[in-house]
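All protein chains but one are shown in place.
Here the chain labels run A, B and C in written order, and each chain numbers its own residues starting at 1.
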Amino acid sequence: MGIQRVAVVGASGYGGLQTLRLLSAHAAFEITYLGGERSAGRSWSEICPFLPLADELTVDSPDPDRIAAAADFAVLSLPNGLASQLVPPLLEKGVRVVDLSADYRYRSLEQWAAVYVHEARTHQRTDADLCREAVYGLPEWHGAEIAEARLVAAPGCFPTTSLLPLLPFLKQGLIETEGLIVDAKTGTSGGGRAAKEHLLLAEASESISPYGVVGHRHTSEIEQLASSVAGCPIQIQFTPHLVPMVRGLLSTVYARLRDPGLTAEDCTTVLEAVYRHHPCVRVLPVGTYPATKWAKHTNQALLSVQVDGRTGRLVLMSAVDNLMKGQAGQGVQCLNLMAGLMVSEGLPLAPFYP
Amino acid sequence: MGIQRVAVVGASGYGGLQTLRLLSAHAAFEITYLGGERSAGRSWSEICPFLPLADELTVDSPDPDRIAAAADFAVLSLPNGLASQLVPPLLEKGVRVVDLSADYRYRSLEQWAAVYVHEARTHQRTDADLCREAVYGLPEWHGAEIAEARLVAAPGCFPTTSLLPLLPFLKQGLIETEGLIVDAKTGTSGGGRAAKEHLLLAEASESISPYGVVGHRHTSEIEQLASSVAGCPIQIQFTPHLVPMVRGLLSTVYARLRDPGLTAEDCTTVLEAVYRHHPCVRVLPVGTYPATKWAKHTNQALLSVQVDGRTGRLVLMSAVDNLMKGQAGQGVQCLNLMAGLMVSEGLPLAPFYP
Amino acid sequence: MGIQRVAVVGASGYGGLQTLRLLSAHAAFEITYLGGERSAGRSWSEICPFLPLADELTVDSPDPDRIAAAADFAVLSLPNGLASQLVPPLLEKGVRVVDLSADYRYRSLEQWAAVYVHEARTHQRTDADLCREAVYGLPEWHGAEIAEARLVAAPGCFPTTSLLPLLPFLKQGLIETEGLIVDAKTGTSGGGRAAKEHLLLAEASESISPYGVVGHRHTSEIEQLASSVAGCPIQIQFTPHLVPMVRGLLSTVYARLRDPGLTAEDCTTVLEAVYRHHPCVRVLPVGTYPATKWAKHTNQALLSVQVDGRTGRLVLMSAVDNLMKGQAGQGVQCLNLMAGLMVSEGLPLAPFYP
Partner (left out) sequence: MGIQRVAVVGASGYGGLQTLRLLSAHAAFEITYLGGERSAGRSWSEICPFLPLADELTVDSPDPDRIAAAADFAVLSLPNGLASQLVPPLLEKGVRVVDLSADYRYRSLEQWAAVYVHEARTHQRTDADLCREAVYGLPEWHGAEIAEARLVAAPGCFPTTSLLPLLPFLKQGLIETEGLIVDAKTGTSGGGRAAKEHLLLAEASESISPYGVVGHRHTSEIEQLASSVAGCPIQIQFTPHLVPMVRGLLSTVYARLRDPGLTAEDCTTVLEAVYRHHPCVRVLPVGTYPATKWAKHTNQALLSVQVDGRTGRLVLMSAVDNLMKGQAGQGVQCLNLMAGLMVSEGLPLAPFYP
């Protein structure tokens, strides 16, 4: 199989930049198209002197025909709502798509519109069928479907870190489905590259703060997959916090064990069994808790479990680099599967510590 | 009433430094003695060129007689176990003490020894009576007792941020006493000034990580006061996290409402009613969540409440500067009460933002 | 003398916020007017829940009549060019002004227009007389004039840190006037509170970079005062760098000694003699070099000197908090002089370390 041609749309945002960095070092893919609105018409080396690409490309105002002429695959890293305007023509022209936005993460267009109210008002959508067709791009759980898919909706950092440790316990019925709490902590790059006052270094550094308390949009996305795997409706109490660091996401998940006799070792074995053959998930030994720095610049999720025998509670910890396994790395992982490659090909699994 | 003389023991650690900074700008107190082991014999201006004191003092290897000769009050900011060696002679000689360590935070010496196993092995203690006599120095809850006390055990940042928002709801029976979760996030200065690898900037920055998961020592301290206020045994699931910032501590507390009809406004009113006359606690309006930066360099705890009608759950948020309201500021607040002053005298309540 | 009423215009930027923080704790001043364009019509507590003021004020779209009715003094913290529109009517109505912008820092309107080309195109100015009248607000060098002035142009962090250590040596003819180099390092709050991509935490943290290399605007401002004190034209090689921290500015200044026999002790004595009676400048002992953290949240400049006997070169180091002695604190220092108070009244001189 030859080298696959990939278009990256939304190239100069953090998701786009990280995708380009990964693909530029990937032996099986070639970057053949750069799309973006803000920087349309400018050459890449002018926009990003710090990330030279093998071929000098000019950023194009995204056009389905030109993308289809240039590429076999497209990775879309656009604000929510925009991907839904590009995806239908791309699929029609035979381009297989990995979308990093939320546009195709819900099985139902109605639910998407209910959660992304503002975006739904701005962007007319009639692609309910594509919402149903799209595969949720969590490779450890949907690998086979991703491999065959035309359209993959890669989940972001919050759902990925919440679901990876939770799903095995939900699937095996080891925890109560009621009372689940996800306390999540994210670096500021999760807020994107557009300039916002609260993400300035002067504002965000030396501070931690909760936001979107109760009703954050990712709650419903986490609940959708958790419910599907558990086989019953699941409600999550999800609270994100902004942490003064560039990259990294840690979720601390609290659940109650059905069998209070289970130990941390037992629960670690549960995770190990599920993820044994998944190179992008690593289960840490009991008593070793993940620092997000350990996952930085890698496409690996680090999981750890602790059990409180006193309270009968399970504490799950899950760390990723939010721009890698939490975004662009996950996208490349999906691309690998779609192209018939090894799932972790071209993806770094070891950090540049410190 | 004249100016009160204060000894600060453990002067060059963070608790000591912060106490000195506050007392040096305090009109009613005078620093008359500096104690410390590591820097004994050296002049203060040599040790700390960046924090000049009005009078040039030499650091003394702490001696109860010399402290009693020099001071009416002593603030002890020492590693756990050491205060218990100084406190009995100081009290005997008439020095009133604010201890910033854990040595007198438990009503029972046995419990202290069970939690601080290593320290109990190193330091012989026979002062069970002083453990019973000592007042837990949370001024908003024990103001009257602190004012009369010979010995105050000021609580640190984790118990303070956990208890301030929780106690009103426990006292009024508004939440279930089972299933309480405290997910806490602390800056690195909480680990003290002694050089430790994991607190190096190169290690701790750009990373967040849990530690002491299940069984952290502060769990039992929080439970002691929570149980006493609730009137029944309380168990807490407490998980601390290390955040890449110097100062600041945020606790996110999860509880279940007994009456699911209560709104965030109702719960905010509960807190406002309790803390109305307490200048060192501020309750934020519904929907405004505290950033630790807002509390930095102030002696104020910022509280906020949100309610999830869907899950019937209460989310309490509580932010302090861990070296101020979470340590040295709390100590000075206790000193103020002991000296018959206004509780917030000499204590900054507004931040130097950003 | 009673309490003086002060208007703060540009209240929600960093200069304004810091001015408000200082004045709110100042016994001799009362904040009676808040001006600002972006937040006009909104109450202060809504804009800044983290910095409550004694009186609830509403931000006003700045109006000279209303300012004059409300205040004796005005502190203007506005983008360059805007102050020049407000200052003439304010002075006319008897309001004495401290301007934190560059509008009145040059003795000549033409020079200002040559340096601030863009601003000069946007704002018509005919106030060359005010440029000549305005006093350059470096209190250690122009204290007497500031006390009498109607209009003070307070210098910012780069000129302040460059000039304070240099001027004594230039004045006494101890260094060659050719070949002066200022290598300056600033925190990101110096770039203001308006959201800009390069000041995002994700961009600016974990990085240091030079900017405005050769020809930066502050070069001419530094040269103006240096030349005036030296009595001959001085050229400076000035290179600013952006440092990943919120506050703080360090200038490292390189000069050549005329008399190669002078020692670091001699040169330290020169600085001490000049600044002995100036509480907002502190000269460190030989071999102690200033960390910006030592000056953080204080209105003090920390100076240090080293001499390289081998090369005959003088290395001057100068650290301030860029929002304090480098901006708002300097403004309040000028206000103190104008109001006949002690120069450091209400200004913190000790840091909240760490």
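Keep this in mind: a residue touches a chain if its C-beta (ideal position, glycine included) is under 8 Å from a C-beta of that chain, and two chains touch if they have at least 3 such contacts.
Quick caveat, the model's predicted, so the values are computed rather than measured.
Considering C:His26, C:Arg193, C:Lys296 or C:Lys325, the position touching the chain not shown turns out to be C:Lys296 (whole complex). Which of C:Ala40, C:Val117, C:Ala144 or C:Val213 touches the hidden chain is settled by the complete complex: it is C:Val213.
Across the entire complex, the residue among A:Pro79, A:Gly312 or A:Pro351 in touch with the chain not shown is A:Pro351. Looking at chain B, the residues touching the absent chain are 14, 187-189, 191, 193-197, 199-206, 244-246. On the side of chain C, touch with the chain left out of the figure occurs at residues 179, 181, 183, 185, 187, 202-203, 205-211, 213-215, 235, 237, 239, 241, 243-248, 250, 252, 254, 256, 289-294, 296, 306-308, 310-311, 313, 315, 317, 319, 354.
Mapped onto chain A, contacts with the missing chain fall at residues 14, 17-18, 21, 24-25, 48-52, 189, 193, 205-206, 246-247, 284-285, 288, 291, 293-294, 297, 348, 350-354.
FYI, only the chains that are shown with their structure count from here on.
The two copies, chain B and chain C, are related by a rotation of 180°, based on C-alpha atoms and rounded to the nearest 5. Rounded to whole angstrom, the centroid-to-centroid distance between chain A and chain B, based on C-alpha atoms, equals 39 Å. Chain A and chain C, compared by their mean Cα positions, are separated by 45 Å. Touching of two or more other chains is recorded for residues 205-206, 246-247, 291, 293-294, 354 of chain B.
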